[in-house]
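Notes for the one structure printed next.
Only one protein chain is missing from this complex, and each of the others stays in its spot.
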Amino acid sequence: MISFETLYAAAPALTAHAPVLMVAGPLIAACVAALSPTARTSWMISVTGSMFAAWMALAITGEVARHGAVDYYIGGFAPPLGIAFYIDGLGAMMALLVSSAGVMASIYSGHSLAAEVRAEKHTHVQAAFLLCQAGLLGLVSTGDAFNAFVFLEVSSIGAYALVAIGEKRDRRALPAAFNYLIMGTIGATLYVIGIGFLYAATGTLNMADLSARLATLGDSSVVQAGFAFIVVGLGIKAAMFPLHGWLPGAYSFGPSLIVIFLAATATKTSIYLMARFIFDVFPDGAAFGRNFIAWVLAPLAATAAIVCSIQATFEREIRRILAFSSVAQVGLILLGLSLATILGASAGLFYLMAHALMKMTLFMAVGGLAISLPARRLDDFAGVARDAPWSATAFAAGALSLAGAPLTLGFLAKWRLLEAALNAGQIWIAATVAIASLLTLLYVGRMLEAIFFRSAPAGAPRAVEAPVGVLAPVLVLAGLNIWFGLDASLPEQLAGAGAKALLAGAP
Amino acid sequence: MIALPSSLNANLVIGIALLVMLLVVAGAIVRTRSLLAAIILFSIYSLVSAVWLVVMDAADVAFTEAVIGAGVSTIVLLGAILLTRGEVEKPGWRALVAPALVCAGVGGLLIYAAAGLPALGDPASPANAHVGRAYLEAAPKEIGAPNIVTAVLASYRGFDTLGETAVIFAAGIGVALMLGFGPHASPLPPAATIGDHHVVLRVSAKFLIPLIALFALYVQFHGDLGAGGGFQAGVIMAAAIILHALVFGLRDTMMAVPPRLVRSIAALGVLLYAGVGVACMLNGGAFLDYDYLFPPAFEKQVPGWLLGDPEHAHHWGQHFGILLIELGVLLTVAATMLTIFYGFAGRTVEAIRQERGA
Amino acid sequence: MSFILLHFNYVAVAILMMAGLFVVVSSSNLIKRMIGLAIFQTSTGLLYISLGKVSSGTAAITVDAASPEKQALANHLDPAYVAQYGVAGVVYSNPLPHVLILTAIVVGVATLAVGLAIAVRVREAFGSVEADEIEVLSRLESAQAGSQA
Partner (left out) sequence: MTDMLSLIGGVCVVAGTALSLIGAAGLLRFPDVYTRIHAASITDTGGASLVLLGLCLIAGLSLTALKLAFVWFSIMLTTPVAANALANAAFGSGHRPRIGAFQIMRTDERRKTSRGTEAP
C-alpha cells in the first residue's frame, strides 16, 4: 500500500514554487532543445525537462495529499486580477498523469524518432514536444479560464506540426494534421466565445471567482450560451462523439512520439477541463447543467462507447483500430463522470488513468514494431509474436487490459465503472459498459489472433525486435498494467482524491 | 436603460457603418471563387476591423490587428497560394445542408445570447464593473505604466503573454518543421533577377528599411506609454527584413540574416521571458513578480538619480521587468515572423522538384 | 430602436462568425478554409471588444489629470457620469478584453501560419489542395495500404 502523504516531500522552497516550475521547466527545456546542436543532446534535454516536470508533479501531489489544494499567484497578484494556479486532488492527478506520460514518451523517442523523422529536424521536434507538454501541464494547473485557452493552444500548435511530420512515413499524415488543426481551432475558438459570454455575465475570468458569481447570478441566456459553447468547444478537443472526426486520422498517421503522448493525455486534459466547468464552475443546481448531463452527455457517451467500438471492429489498420477504440473509451470515461456521484466520478477518473496507461502501452508496442516493419494493416502484423516476442507480449498485456481481462488494470477499471453505475441505479449505463466491454473483446481478439496465432505469409517482410531503448519503457508500462491490476491502491487514491475535489459536497 | 451621453451617437453610427462594411466584405469572401480575391478581401476585412477597433477605444488591439491581420496574414496567405499554385477554388460547394445547419445552430445560439448581453457601452455591465475597473484603479499605483493595457498584458496577466509567446515560438517551429528543412534549405536560393525597372523600389527601400526598423524600436519602447509593445514592434521589425527580401532577393537577406540564427533568436526570446520569471523567483518573489526582479540589496546601492522620481521608485522592478519581457516578446515575434516568411518564400519551385526526386 | 442599435454589434459579430465558420465547414479548398478560420477567430475578437466598450470612454492610457486632453475629454461629459464611472476624473474603456484579444490575435496568426504550411505540404504530396480530391486519394491508399510493402 503506497500512500502519497508519505511518498515524497520536496524541499519547502521548491514545493512552494512547484506548480509554476512544472510548467516553466518544460517550456525552458523547449527553448534549450531548439538551441541544442545535435539530435542526441536535444533528446537528453527532452528527457531531463520531462523528468523535472514529473518530479515537480510528484512534489505537488504529495503536498496536495498532505495539505489540500495548492494555490500559486503568478506575478504575486491575487486573483481575480492576477492569474492564479489552483491544483487540487484532480489537478494533481492530471499533472502526474501528463508528466509521467511525457517522461515515458521522451525516453521512448530516443530510438523511435530516428526511424520516423530526419535527424536534422529532431531538435525542433523535441522542442515542439516539450511545448506540447508544457501546454498540457499549464492547462491542468491553471485556475484562470482564459489562461487555460492559451495553454490549450500552446499544446495544440505543437501537436499539429508534430502529427504532420508523420508524412515521411505516410503522406496521409498531412491531411490528417490539417483536419486536426481545423477541428482543434474551431473547438478552441468556441471555447473562447463561451468564456467571452461568461465574462460578459460575471466580469471575471478566474474560475473560483466565476463559480462564486455564477452561483448568485441565476439562469440567463448568456450563461446558458456560455455553457453550451464551452462544452461543445472542449467536446471537440476531447473527441466527444460525434465531434471526434479528427482523432482517428491524427492518431493513425502521426509519429509514435506524439501519438503515444496524445493518446495518453490530449483528450483527457480536455475532459478534465470540461469536468471542471460542468461540476466546479457552473453552479451545482443549474437546471441546464443537470439536463445536459442527463440528456446530452450520457447518451452521447454511451453511443460513442457502442458505435466506435463497432467501428474499431471493422477497421483494417491497426492504429486506426486503437484510435477508434480511444473514442469509445472516452465515451466510457464520460459515462462514469456523468453519474455525478463521488463513486461514479472516481470510477471515471480511474478509468481515465487506466485508459491512458493501456493506450500508451499499445501505441508504444505498435510503434516499436513499426520501426522495422513498414506496415499498417492488421494482416501485415500476422505472426509478429514469433519475430518480436517482447514487443508482442507487451502489446498483449495492454490489449488484455483494454479488453478488461481479470488481473489487469482494465478489469478493475471496468468493474468499478459497473459498480458505480449500479450503485447510482443507472442500469442502462451499466448495460452500456457491459456491451462496450464485449465489443472491445471482439477487436482485441482480432488483433491478438493476428499477432499471436497467425503465421506470416511467405515472402512478407519480417519484424525485428525493437531496440532496448524502445522496449524498456514499453515493458515498464506493460508491467504497470499488470501491477496495478493486482494492487490498485495508487491510482485508486489519486482517482478518489480527484473525485472528491471535483464533487465537493455531492453525495 | 441607462441614459446615454450624446457623444456616443457619432461613435455608434461610425461603428455600425464599419460593421456593415465588415458584413459586406465577409459576404464577398464567402461568395468569391478566386482565392486571390478572397485573400485581398481578408486583408481589407482586417483593416476595416482595425478601424472599428479604434472606434471602440481598443488602440493596442487595432494596431496588432493592422500589422498582423492585414500585414503578416496576407503575406503568408499569398505565399501559400503561390506555392499551391491554385488561384481559383474549384467550383461547387462540398455540401451545403450540413454546414448550413451547423452555422444556423451556432448562429442561433449566439443571437439567443446576444439578446441578454448588456448594451454596447454600458459602463455598469459586469464586464466593465468588476475586474476591468479594478485594473484601471490598481494599475497606476501598482505598476506605474501609463498604458493600462501594457500593464495588464505584461504584469497582471504576464503569464498569458508568456504562453502566447510560446504559441508564437511553437508556430515558428511548426512552420520550420514543415517547410524550412530539406535539401533546398542548406544552399541559398538563387539570386533574384529584378530588372532595372524596379530602381524606384530599390532606392526607396534603402531609405525605408532603416526607418521601419527605427519605428519598430519606437513602438517597442513606447509600449508602456502609448499603444504598442513587443508584438507590434516584432512584426514591424520583421517587416523591415521582409521588405529587404522582397526587393533585393531572398538570397541576400538569408546571407545577412541566416535562418538558423533567426530560429535561435526565437528560442532566446522565450528563454529571456521565462528567465525573468525565474529570476524573480530566485529573489524571493513569485514567478514573474517583477517587484523582486532585483534583489533588495542591489536596489539600495543604486544611486537615487537613476531611480528618478522617488515617488515612482517602487515601480522600478515593474518597469524593467516589463521592458525585459517585451524585449523577449520582440525577439521571438520578429524571429518567428521571419522564420515563417523564410519557410514560405524559401520553398521555391525548384526545391519542391528536388525534394520529390529525393 | 435604441435596443436594436445598441445590440447591433453583437448580431453583426454573430453573422461574421457564421460567415467564417460556414467557409470553414463548407469549402473544399484548404486555403479558403484557413481564410474562413481566420475570419472566425477575428470576429471572436470583435465580440470581446464590444463587451469592453464604455460609453464616452477613452483608450485605457492614463491621461494626466492636469493635461489639456483631460479638459477636452471632460468638457463633453456629464460630470455625474464621470464621477460615477470614471477613474481619477476620466472615463476609460475596459482594458481587459483588449489584453485577451491581443493574445487571441497572436494565437490566430500562429494557427494560420502552421495551417498554411501544412496545406503547402499537402499540395506537394497530393498535387491538390481540394479536400475532396485528397480524400479520394487517401481512401485509395487506405484500401491498398500495406499491399505494396
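So that you can tell them apart, the chains are marked A, B and C in the order they are listed, and the count of residues begins at 1 in each.
Methods note: a residue touches a chain if its C-beta (ideal position, glycine included) is under 8 Å from a C-beta of that chain, and two chains touch if they have at least 3 such contacts.
In this text, all values refer to a predicted model and were calculated from it rather than measured experimentally.
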{"item": "Shown chains touched by the chain that is not drawn here", "value": "B"}
{"item": "Identified contact with the non-displayed chain, of B:Ala17, B:Val88, B:Ala115 or B:Leu211", "value": "B:Leu211"}
{"item": "Full-complex contact with the absent chain, from B:Leu201, B:Val257 or B:Leu323", "value": "B:Leu201"}
{"item": "Residues of chain B in contact with the chain not shown", "value": "195, 197-198, 200-201, 204, 207-208, 211"}
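Just so we're on the same page, only the chains that are shown with their structure count from here on.
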{"item": "Intercentroid distance (Cα basis), chain C paired with chain B, Å", "value": "12"}
{"item": "Approximate Å spacing (C-alpha centroids) for the pair chain A, chain C", "value": "29"}
{"item": "For chain A, residues that touch 2 or more chains besides their own", "value": "146, 150, 153, 157, 160-161, 164, 193, 199-200, 205"}
{"item": "Shared interface positions of chain B, touching two or more other chains", "value": "106, 110, 115, 117-118, 125, 127-128, 131-132, 135, 157, 160, 163-164, 167, 170-171, 174-175, 178"}
{"item": "Contacting residues of chain A [partner chain B, same complex]", "value": "17, 20, 24, 27-28, 30-32, 34-35, 72-77, 80-83, 118, 120-121, 124-125, 127-128, 131, 134-135, 138, 144, 146-147, 150-151, 153-154, 157-158, 160-162, 164-165, 190, 193, 197, 199-205, 213, 220-222, 224-226, 228-229"}
{"item": "Complex interface listing, chain B residues touching chain C", "value": "1-2, 4-5, 7-8, 12, 15-16, 19-20, 22-23, 26-27, 29-30, 35, 38-39, 42, 45-46, 49, 52-53, 56-61, 64-65, 68-69, 72-73, 76-77, 79-81, 83-86, 89-90, 92-96, 98-100, 102-103, 106-107, 110-111, 114-115, 117-125, 127-128, 131-133, 135-137, 139-140, 146-149, 152-153, 157, 160-161, 163-164, 167-168, 170-171, 174-175, 178-179, 225-227, 231, 333, 340, 343-344, 347, 352, 355-356"}
{"item": "Touch list for chain B against partner chain A, complex", "value": "106, 109-110, 112-113, 115-118, 125-132, 134-135, 138, 155-160, 162-164, 166-167, 169-171, 173-178, 181, 263-264, 266-268, 270-271, 274-275, 277-278, 281, 285-292"}
